[in-house]
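Apart from one protein chain that is not included, each protein chain of the complex appears where it belongs.
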Amino acid sequence: EPQERAFQERINAGEKIEPKDWMPAGYRKNLIRQIGQHAHSEIVGQLPEGNWITRAPTLERKAILLAKVQDEAGHGLYLYCAAETLGVSRDELTEDLLSGKMKYSSIFNYPTLTWADMGAVGWLVDGAAIMNQVPLQRTSYGPYARAMVRICKEESFHQRQGYDIMMKMAQGTPAQKRMAQDALNRFWYPSLMMFGPSDADSVHSAQSMAWKIKMNTNDELRQKFVDQTVPQAEYLGLTVPDETLEWNDDKGGYDFAEPDWSEFFDVIKGNGPCNVERLAARNKAWDDGKWVREGLLAHAEKRASKKVAAE
Amino acid sequence: EPQERAFQERINAGEKIEPKDWMPAGYRKNLIRQIGQHAHSEIVGQLPEGNWITRAPTLERKAILLAKVQDEAGHGLYLYCAAETLGVSRDELTEDLLSGKMKYSSIFNYPTLTWADMGAVGWLVDGAAIMNQVPLQRTSYGPYARAMVRICKEESFHQRQGYDIMMKMAQGTPAQKRMAQDALNRFWYPSLMMFGPSDADSVHSAQSMAWKIKMNTNDELRQKFVDQTVPQAEYLGLTVPDETLEWNDDKGGYDFAEPDWSEFFDVIKGNGPCNVERLAARNKAWDDGKWVREGLLAHAEKRASKKVAAE
Amino acid sequence: MSDKATFEFLCRMGDNTLVLGHRVSEWCGVAPVLEEDIALANTALDLIGQTQMWLGLAGEIEGRGRTADDLAMTRDAWDFRNVLLAEQPNGDFGQTMMRQFLFDAWHLAMLQALTRSCDTRVAEIAAKAVKEVRYHVERSGDTVIGLGDGTEESHRRMQAALDLLWPYVGEMFIPDAVDDAMAEAGIAPDLTELRAGFDSHVGSVMEAATLTIPDTDFAHKGGKSGFRHSEHLGHMLTQMQWLQRAYPGASW
Partner (left out) sequence: MSDKATFEFLCRMGDNTLVLGHRVSEWCGVAPVLEEDIALANTALDLIGQTQMWLGLAGEIEGRGRTADDLAMTRDAWDFRNVLLAEQPNGDFGQTMMRQFLFDAWHLAMLQALTRSCDTRVAEIAAKAVKEVRYHVERSGDTVIGLGDGTEESHRRMQAALDLLWPYVGEMFIPDAVDDAMAEAGIAPDLTELRAGFDSHVGSVMEAATLTIPDTDFAHKGGKSGFRHSEHLGHMLTQMQWLQRAYPGASW
């Protein structure tokens, strides 16, 4: 098909695809899935951090956390807008999230149990997210690439804030140090899982990379994340919970243990520690908010018809 | 009317009226109102104490408070049973409570704000209640009198436990002492109001006393309560929040300030600090529990009909 | 005019924003629509920022070395001085927005007057805060109108919210000894003088919202004096102060 070939050549040439351009159905479908999942992750990702907003230890920390969660909602908004340019509405995507048809990042199915988790989420989870997202600023679909530029700027700010929390804890009282280590113990492997299973086992990878909606292999990114994070942990005086972790001079990176992929697939299947709660919280919010959305819509329609009548 | 005269003579002679005996409509009506209100008070009275069960400071205190609230539910049960002997069902009475048609003791419209309030409720509120209830063990209606015998025994136990909490607080840290004094400040006048306005202003009093469903005037009981409570406060080292309080040798009791009766009537009208919440909590419990009551009933019917079929 | 009265007054301002900010932050991640998640977080953020300023100044004036965080995190309920309205539970989204609008309308009038405070520190804080609050009240007012004049259900819910919360309005305008001392010293306005403007502002919003203001001037009291808060405040503090209580002296 010459259309497909021409499309691939535009991508190879580094051109951006824009909403009104022709694109293969598979490209559109894959993008909707990927952008939608990313948007859902921002939305569901509010919950584990929201869990500590009412228990933030100082006014300053509470303000920083509120601002962060607000940013995440904003990222969700950018991404839903980017998805809308592909012909799918925010409400449709939301319904697919709520029914369980679409996924969100499995990391948010882990609970946040101490204040140090606010540090670990910023440092490790946002850190892993950025590792995924930075290359996506060069993705082939214009609206997506532009959304990622805005998002990455804020995410790296969040990551620094997370590391700052960890630093305070690691330099704090013995109980705070213990919290910091405990958070690292619980979030290390789930963070490694955020890059997905080895590409050998990944269905969508090859085509997505050709289309430049995936820029690196999962294993490349995971390695990069480990190489970046291990020295940071050392600087904090914390121990990465992997006895096999060792610098490998030949490859110029760390050798490290794979996460327990059976746990990963359990979480994907819905058996993570918080899957049920996260979806229940979002469903409840959506159901409880129905009358609000309907009320505001009805009011807007009344105003519009009054305006027409007055013209 | 000779029937009414004979009835009054039985009462004057100290006989007990029993469910199957003839009685004037007004007697029945007044009793239902009085017993019903008393039952409702036990039920609603669980809420201010329930408010601190999850924050009880020790396992022992938590157990004592749980046992107390359990007793109160039990008292509610005795009293609804006594009311049922007069031909009104528990569900009917409950509906009247929930619709606001029937009242409960206005004291339960005040909030419990510190742990010392658990002491103050036991010491002052149960103390005032007992003052009202002890004479009712001699009330003319048999089932009511017998319920009061059981209730009074437990209530006086509760009052001692309340005083024990106050003692611990009053002998405790400065913060605990402050809590104890603060609780007395907030509960003193509402406790005085528990006896109702001066009998001069009370509609039902004269007839109720003739029928022996009210045994003493409100002012008598209030005086007795003050005379009993002031020395207890002194023993605790706490100050009754009444600058005019003074021993009066002539009457052999204390002179004391009247509570602010406009506040009392506000509370009766529904404007107490917690009226709305208390009724909302009971209504929610009743509404949320509907499926449970229906489910258990349906099961009981199924079993009964199976049993019949098997016979 | 004693520092003690000024301290009390500043705690009232700061506890109002602290407690209401906390309530609003409880909505995090579960608002009816994404734009509301963002807006509520923004409101909470502004209120927490204002808290830092008011309680910071309160601690300074008290002169016992207590910081804004000390005041927020280690006082028990009876030492809080927020009005009862601020600590009322969120209820549904309509109740939250009605509470917000009633508070915002008072808050705006109060802050506008405080920009003319003879205490320049107070005037400066008010000048910063008033810009944020002008936006808050515009938003909450619009939402009250949109939901009041929306569907039958949204109208019913908003009227219920107004009926429930109206008895908490009076406390914001009834002066006590602290308020009198502040007015006399020129630090804060005479609260009674703010009422007419509030009534006309709220009246016009409620009219546009097709809602009826209850025909009662009964006012619950006891929040700003600290004499009798509601049972809700204590529960809020168990969360808000947990970490500072559990790990005293740590730095975060």
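Of note:
A, B and C are the chain letters, set down in written order, and residue numbers restart from 1 in every chain.
The rule is short, and it goes like this: contacts are C-beta pairs under 8 Å (C-beta built on N, C-alpha and C of every residue); 3 or more make two chains touch, one makes a residue touch a chain.
These numbers come from a predicted model, not from an experiment.
Though it is not drawn, the left-out chain touches A, B, C in the full complex. When you scan B:P24, B:G142, B:G172 or B:P197 for touch with the missing chain, the hit is B:G172. For the chain missing from the display, the contacting residue among B:P57, B:G87, B:G100 or B:G237 is B:P57, taking the whole complex into account.
Among A:T114, A:Q161 or A:T229, the one in contact with the hidden chain is A:T114. Summary of contacts with the chain left out: across A:S99, A:N271 or A:S305, the touching residue is A:N271. In the full complex, chain C touches the omitted chain through residues 76, 235, 238-239, 241-242, 245-246, 248. For chain A, the list of residues touching the undisplayed chain reads 48, 51, 55, 110-114, 175, 182, 186, 266, 271, 273-274, 276-277.
The omitted chain makes contact with chain B at the following residues, 43, 46-47, 49-50, 53-63, 66-67, 69-70, 73-74, 76-77, 80, 90, 115, 165, 168-169, 172-173, 175-176, 281-282, 284-286, 288-300, 302.
In this text, only the chains that are shown with their structure count from here on.
If each chain is drawn as a node and touching chains are joined, the picture is a simple open line. Contact analysis places A-C first among chain pairs (by count of C-beta pairs in contact).
Our note on geometry: chain B versus chain C, Cα centroid distance of 36 Å, whole angstroms. Taking the mean of the C-alpha atoms as each chain's centre, chain A and chain B sit 56 Å apart.
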